[in-house]
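Right, chain A next:
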Amino acid sequence: MSFIVDYYNYWIVVFLMMAGFYIVISANNLVKKVVGLNIFQTSVFIMYISIGKVSGGSAPILADGITSYSNPLPHVLILTAIVVGVATTAVGLALIVRIKRAYGTVEENEFKDKDALI
Partner candidate 1 sequence: MDRKTIIYLVTWTLILAVFWLLLSGFFKPLLLSFGLASVVLVVVLVRRMDNTDNQPQKPSLSLPFFRYIAWLLGQIVLSSSQVAKLVWGSSKRLSPTTTKLPVAHIPEDSRVLYANSITMTPGTLSVDIDDNYVTVHALREDSIKSLQGGKMANSVANISGDKN
Partner candidate 2 sequence: MNIWSALEPSQLINLSIIVPVIGAALLVFAGKRPNLRETVSIATAVILFTLVLGIADNTFNQVPMATTWVVLLSGLNIAFSVEPLGVLFALVASFLWIITTIYAIGYMRGHHEQNQTRFFCCFALAISTVMAICFSANLLTLFIFYELLTLSTYPLVTHAGNEEAKRGGRVYLGILLTTSIAFLLFAVLGTWVSAQTLEFTPGGVFNDVSSSGLIAVLLVLFCYGIGKAALMPFHRWLPAAMVAPTPVSALLHAVAVVKAGVFSILKIAIYIFGIDNLSEIATTDLMLYIGAATVLLSSFVATTKDNLKARLAYSTVSQLSYIVVGALLASSIAAAGATLHIVTHAFGKITLFFCAGAIMVATHKKNISEMVGLGHKMPLTMIAFAIGALSIIGLPPMAGTWSKWYLLVGALEQDKLIIVAVLTLSSLLNVAYLLPIPIKAFFTPAEPNQQPESWTETQHTPLPSLIAIAVTASACLLLFFFPQPIIDLINLIPGVSTEF
Partner candidate 3 sequence: MAELIDLVLLGMLAITALRIIFLKDLFAVVMLFGIYSFLSALIFVNLDAVDVAFTEAAVGAGIATVLMLGTLALTGRKEKANSHTALLPLLVVIVTGAALIYGTLDMPPFGDPENPANQHVAPRYIEESPQEVGLPNMVTSVLASYRAFDTLGETAVVFAAAIGVLSLLGLPKQSQATIESGLKSHLVLRVVAKLIIPLILVFALYVQFHGDYGPGGGFQAGVIAAAAIILYALVFGLPLATQVIQPKLLKILASMGVLIYAATGVAGLFFGGNFLDYNVLASDPVAGQHIGIIVIEFGIGVTVFAAILSIFYGFASQAERANIQ
Partner candidate 4 sequence: MILETLSTILLISGAFFSLTGAIGLFKFPDFFTRVHAASVTDSIATILIISGLILRTDFDLVAIKLLFILVFLLLTSPTASHALAKSARHGGLLTLAEIRDTQNKDNG
């Protein structure tokens, strides 16, 4: 029982990661791929934050009367990772816009076909 209590968080997170990962590799539509990437990454972020959680702890901002703080290091890492993630998303989406303009479609199999014609 303690086994489940100890790990339930990680297991659901694994499920979320895999859902995102599945969208990335199975989707044909590029926008959906990017959404999948974001879900994948966001889920990884949750994993990190879970690492840093301390039961009974509090947000790592100094306050009177609070002795137990959660671990601030994963927070810092994920702050960075979030920004990195959105940067990648922005570039990816910009590429999609250009692909749409160049190919007239954002479905992966369709622009493959169009290049085959050249």
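How were these picked? Simply put, all candidates are chains of the complex that A comes from, given by their letters.
One rule holds for everything that comes next: a contact is a pair of C-beta atoms (placed from the backbone, for glycine too) under 8 Å apart; a residue touches a chain by one contact, two chains touch by 3 or more; residues count from 1.
What you see is a predicted model; the values in this text were computed from it and never measured.
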{"item": "Candidate number, among 1, 2, 3 or 4, whose chain touches chain A in this complex", "value": "3"}
{"item": "Interface residues, chain A side, partner candidate 3 - complex", "value": "2, 5-23, 25-32, 34-36, 38-39, 42-43, 45-46, 49-63, 68-80, 82-91, 93-98, 100-101, 106-107, 109-110"}
